[in-house]
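Below is a slice of the complex: some chains, not all, each in place.
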Amino acid sequence: DFIHALENDVKPAFGTSNEAIERFYSTGIMTWGQPLQDLLDDGNLFIQQAKDGEIQRGLVSILLEGSPNAGKTALAAKLALESDFPFVKLCSPEDMVGFTETAKCMQIRKVFDDAYKSTQSCILIDDVEGLLEYGDIGARYSNVVLQALRVLLKKEPPPGKKLLILCTTSRRDVLEQMKLCASFTTVLHVPNLTKPEHLTTVLLNLSENGNSCFTRDEISRISKNISSKRLSVGIKKLLAFIDWTRQMDPKARSSKFLAKLEEEMALL
Amino acid sequence: DFIHALENDVKPAFGTSNEAIERFYSTGIMTWGQPLQDLLDDGNLFIQQAKDGEIQRGLVSILLEGSPNAGKTALAAKLALESDFPFVKLCSPEDMVGFTETAKCMQIRKVFDDAYKSTQSCILIDDVEGLLEYGDIGARYSNVVLQALRVLLKKEPPPGKKLLILCTTSRRDVLEQMKLCASFTTVLHVPNLTKPEHLTTVLLNLSENGNSCFTRDEISRISKNISSKRLSVGIKKLLAFIDWTRQMDPKARSSKFLAKLEEEMALL
Amino acid sequence: DFIHALENDVKPAFGTSNEAIERFYSTGIMTWGQPLQDLLDDGNLFIQQAKDGEIQRGLVSILLEGSPNAGKTALAAKLALESDFPFVKLCSPEDMVGFTETAKCMQIRKVFDDAYKSTQSCILIDDVEGLLEYGDIGARYSNVVLQALRVLLKKEPPPGKKLLILCTTSRRDVLEQMKLCASFTTVLHVPNLTKPEHLTTVLLNLSENGNSCFTRDEISRISKNISSKRLSVGIKKLLAFIDWTRQMDPKARSSKFLAKLEEEMALL
């Protein structure tokens, strides 16, 4: 029956260790510019508030939203682990492939029930639209999961307990329509790289660490080339493009790199 | 089978003590202005009527509606507990995360069935749109729960018994469309703070109790600043903003507080 | 299996005694004016016809439709009990909260199957749109129940048996769309109070019986006040307003009563 299923059916198999969460930014977080720094400062301020023992309310919930490949998951993982909360728990659609919506819901509920037992807990909910099973054609989604999140994102932990919730999404538009954004304490934007110097910082940084294929000359040529264009690219995509150019003939690679940026609409 | 499930499957685990209900306003109810006072007076008048032994009809049902964060739940909890009804029962989506709509329905029904057994009962139904599982995209909802509420909100308790029902919602529009508002004895509006003096009252009150971070000087500066603007903010949001400014450098905090109010569209 | 479920699963727990039906008009039926009298006369004529042994057809079905609070249920109950049919059976959504549509359907079917066994039976189906689980958003309803009603409202009882069906609804519009109105022998309108003298009759009547709070002076003042306005109020709502004014200061009550009527759109 129902209560029984709730307590027994969802195995602890889904427990997540801090190492699992660390893996989300195993290639590191590069501080490529001011917008990123501002985001990290804001995030940390809210985390501080979540731990402040003098404040009676025990709940702080943060939505990290940005375009695909912006680095949302890596940043959320970093903030979660650096919060120094003793209990960090992950909720990700990656770990629930093929679950029914009820099973997903139970899993989410279990994570929260566990968190309510600790004095200080942090929950990382990655890819909220994935959890909600949002499908663009026909605007399908799991109302069961939506209703659970809607309530759990606002529910105070028991008296004296502290709860920090970090969520990521690349579909702020969808969450707005679901009126879910209003359930968060704050919504923070994860920025794309938009200025030539952001790009140069990344390329130089990699080159210094011996990871990138571009020489300093190539980097300044690339930099000059894009100086008059509008740029918008996510860090994950950018790093993937750089990986890709490693397979190429050194002569062609910088122009192919620029062409790829244009093809992907990252340069306009 | 059906009858059996009804009686046995839903465990008394969901019983709510008065302490649980008190927690909804554990940080207190601040009387920040006349609109709030009027609401409390009205509410109490209806509660008096619900207890009046000379009236034959045994049912009074009140819908408290207001924008998110207006303080609806806290006020409903306060009215319920101060009604001095010996039996106060809570129905909240917070306690039914992951329930099927049938389980929700059975739970609601059980609360009413229990209430019918007492001479004087009070039922607090928090977040009606949450119970109804209303999802904005595609206007989804649980028709099973709607039909149950539709009937139970109008059903007279057995002869000689008294029943007070207190509901809260931030989606009056949705309940109107469902023609559910008409099922209540009365609909009361929970107001936002809309005048500078409402805000000042709150800030001074906190400062006097040593809870707030703003000095009297800052308070009068804030007050002057907003005197010409239109304000509309819920008490819960306001208290959260104040908490947030506590983490900040005293120099910046009053202007950051005002900026935050504007960002959240609370000031226009 | 199916047949078994049909015969065994629905317990006689739902049997209704005449006292249960009487309770629907335990506060009495006040004859406040001619429209009401006409309705009662018409209703009684049809009941007479339903009992007429010389007519071969054994079925008379009546739909009582009117706005919410018009007194539909009370009048249907009164007609049913005064019909002097030995077997009166109630079908009401109030007794089926949380039932699946199949269970509702089986319950309805059982009531009819039982009725077919008596020589003279009367079935009272209260709140037809509730039985049909009509939800305005998305126009949802139980097609299973609709199909059952559609057939049972037209099905002749066995040869020599008489069946009187009394239904109530406040959603004639919905039943028309479902083409269900055409299945009744006749549709009777339950009127609201629409003339000043209707209202005065009620107030005087209550005052004479020592139940109301208004003095004869107040009554004539109220009467004068509304003489030029258009009135439309259901008897249940009106009696509730009067109850409500009992909690008030005698000086304010008559004007508050009129204000409430206006607020509820009953006066235009």
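As written, the chains take the letters A, B and C, and residue 1 is the first residue of each chain.
Assume contacts are C-beta pairs under 8 Å (C-beta built on N, C-alpha and C of every residue); 3 or more make two chains touch, one makes a residue touch a chain.
All values reported here derive from a predicted model rather than from experimental measurement.
Of the identical protein chains in this complex, 3 are displayed in place, while the full assembly in this structure file contains 6 copies of the same sequence.
The working rule: only the chains that are shown with their structure count from here on.
Taken together, the touching pairs link the chains end to end in a line with two free ends. When the CA atoms of chain A are superposed on chain B, the rotation angle comes to 60 degrees, reported as a multiple of 5. Chain centres here are Cα averages; for chain A and chain C they lie 58 Å apart. Along chain C, no residue makes contact with two or more other chains. Only residues 9, 11, 13, 23, 26-27, 68, 93-94, 97-100, 103, 127, 130, 133, 135-138, 140, 239-240, 243-244, 246-247 of chain B touch chain A when the two sit together in their complex.
Per the touch definition, chain A reaches chain B in the complex via residues 1-3, 6, 45, 48-49, 52, 54-57, 102, 105-106, 108-109, 112, 139, 141, 143-144, 146-148, 150-152, 155-156, 159, 174, 177-179, 182, 185.
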